[in-house]
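Note sheet for the following structure.
Left out: one protein chain. Kept in place: all the others.
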Amino acid sequence: MAASYLPALVFVIFAVGFGALMLGLTMVLGPKRTSAIKDEPFECGSEPIGSPRVKFSVKFYQVAILFLVFDIEVAFLYPWASLFRELSCTGALDAAGVCTSGASLFGLVEMLVFLVVLVLALAYVWRKRALDWA
Amino acid sequence: MSGEELIFYLFAAIAVVSALATVSRRNPVVAAVWLVVTFFAVAVCYLLLSATFLAAIQILVYAGAMMVLFVFVIMVLDVDERGREEHRRPTRIARVGYYGSLLLAGGFIAWVLLGTLARQYLNPGADLSKTPDFGTANAIGREIFTDYLFAFEAISLLLLAAVIGAVVVARNRRDREKDSLQTGMSHAARHAAGVAELPPVPGDIAPPGPTPVTDFGAPSATGHDGGT
Partner (left out) sequence: MTALLALLAPAAAAAPAPSSVGATALADMGHLAPMMIVAVWSLLLLAADAFAGGGMRQFQRRVALSGLALAGAAALMQFGTVEYDAGVPVFSGMLAVDHFSVLLDLGVIAVMAGVLAFAGDYARSHRFEYGEQESLVLIAGFGMMILNHSTDLVAVFLGIETMSIAIYVLVGARWNARASAEAAFKYFIMGAFSSGLLLMGIALVYGATGTTHLDQIAGQVAQVFTQWGASQPYVDLALHPEGAPAEAVRHAIDKSVMGMAPAALFIPGLLLLLTGLLFKVSAVPFHMWTPDAYDGAPTPTTAFMAAGVKIGGFAALLKVFVGSFATQRLATAPYGWTSVVAVLALATMTIGNLAAVQQSNVKRLLAYSSIAHVGYILVGVVAAANFYGHAFSIGTMRAADQIEWSRETGDFSVAAVLFYVLTYAIATLGAFACVSWYGANKTEGTTAHEWSGLAQRHPGMALGLTICLLSLMGMPPTVGFFGKLAIFRAALENDNPMMRVLVVSALLNSVVGAYYYLRLVVSMYFRPPSTTEVPTLPGRGARVVVGLCAAAALLTGILGDTAFRRAELAAAGFPYAAGTERRAAWVDKLRTRWEDEALADEAAAEADAKAPANGKADAKAPAEGKADAKAPGEGKADAKAPGDAKAPGEAKADAKAPGDAKAPGGDAKAPKGDGKAEDVKRAP
């Protein structure tokens, strides 16, 4: 089964190898002339002061954590979507994946409950202006 | 040892080594990058164990979203670089405790490994990965949406609590940032001062440690704001 991922592995090896090759070649072949001025960090033409690591606003963090939460939500949606046919069938699917017994709302309702809660979360975030950048 | 097993052990080793690197690096950004490596190596292990859906989620949620969050947290916190360099020599007791706990942890891990091996070779279960759709989104979904229905629905409430937490905690910080905006400090000065300090409230404890030091030194009089 894992053999089917061989192309991916080859791709990764190729990508890493190509990048390494390019970097290596520039290191070996490229001309190197350094001076004190050249080594100085460049900052909009003005003299750099202090560390480039400045404290970020908490807004970034907030957006990131909200993204994470809704990302997890989507992670649940995917298997649900791929299983939806089975979930909305009262019996088991036949070999061809066709529902021979009656339809069921179960699959729809369970995801609806889940989504209602998270849509409420979204509405809450939006109403609390947590998505405003100002 | 088949090629597949070889790759598995290779990536398992990468995962362990990069995890060790994650916890041993001083620079938090470097540690975070090592953590990405760990996540990817673990994802490959999942793949080789036929847990394909889990591998995809591992990449999407952990290596993707979680790492962005970590990096942002590091930037929001702005761990002081100078503070990290100044390390007092640990006392003898601290060193004994350190190595003692390392030994304990090592013993514990060895115990778990032995237990796993014993379980694997003396009392192996059926190889579930041989079932046709093991580890696919369908197989996992079938569990989540039937047997673990309650857990699935309750997770929505858990996520809701996390969202509320993000909004409430960040709102507190944002209010303080806004406060400092109103006091008329420059952009750089606000960076330098970190979050604006509120006037002390009776019953408050003193802020732990010295006030945050950055490389800015005194708030810049020129209003130069760090090159933005």
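For reference, chains read A and B in written order, and residue numbers begin at 1 within each chain.
What we mean here is this: a residue touches a chain if its C-beta (ideal position, glycine included) is under 8 Å from a C-beta of that chain, and two chains touch if they have at least 3 such contacts.
What you see is a predicted model, and the numbers here were worked out from it, not measured in a lab.
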Sole contact to the chain not displayed, among B:A55, B:I74, B:A137 or B:I155: B:I155
Touch residues of chain B, complete complex, unshown partner: 108, 111-112, 114-116, 118-119, 122-123, 125-126, 128, 131-134, 138-139, 142-143, 145-151, 154-155, 157-158, 160-162, 164-165, 167-169, 171-172, 175-176, 198, 201-205, 207-208
Residue numbers in chain A that touch the chain omitted from display: 86-87, 89-93, 95, 104-107, 109-110, 117, 120, 123-124, 127-128
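The definition used in the following text is that only the chains that are shown with their structure count from here on.
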Whole-Å separation of chain centres (CA-atom averages), chain A against chain B: 16
Residues on chain A engaged by chain B in the complex (per definition of touch): 1-3, 5, 9, 43-44, 46, 48-62, 64-69, 71-73, 75-76, 78-80, 82-83, 86-87, 107, 110, 113-114, 117-118, 120-121, 124-125, 128, 130
Residues on chain B engaged by chain A in the complex (per definition of touch): 4, 7, 47-48, 50, 53, 57, 60-61, 64-66, 68-69, 72-73, 75-76, 78, 81, 129, 137-138, 140-142, 144-145, 149, 152-153, 155-157, 159-160, 162-164, 166-167, 170-171, 173-174, 177, 191, 194, 214-217, 220, 224, 226-227
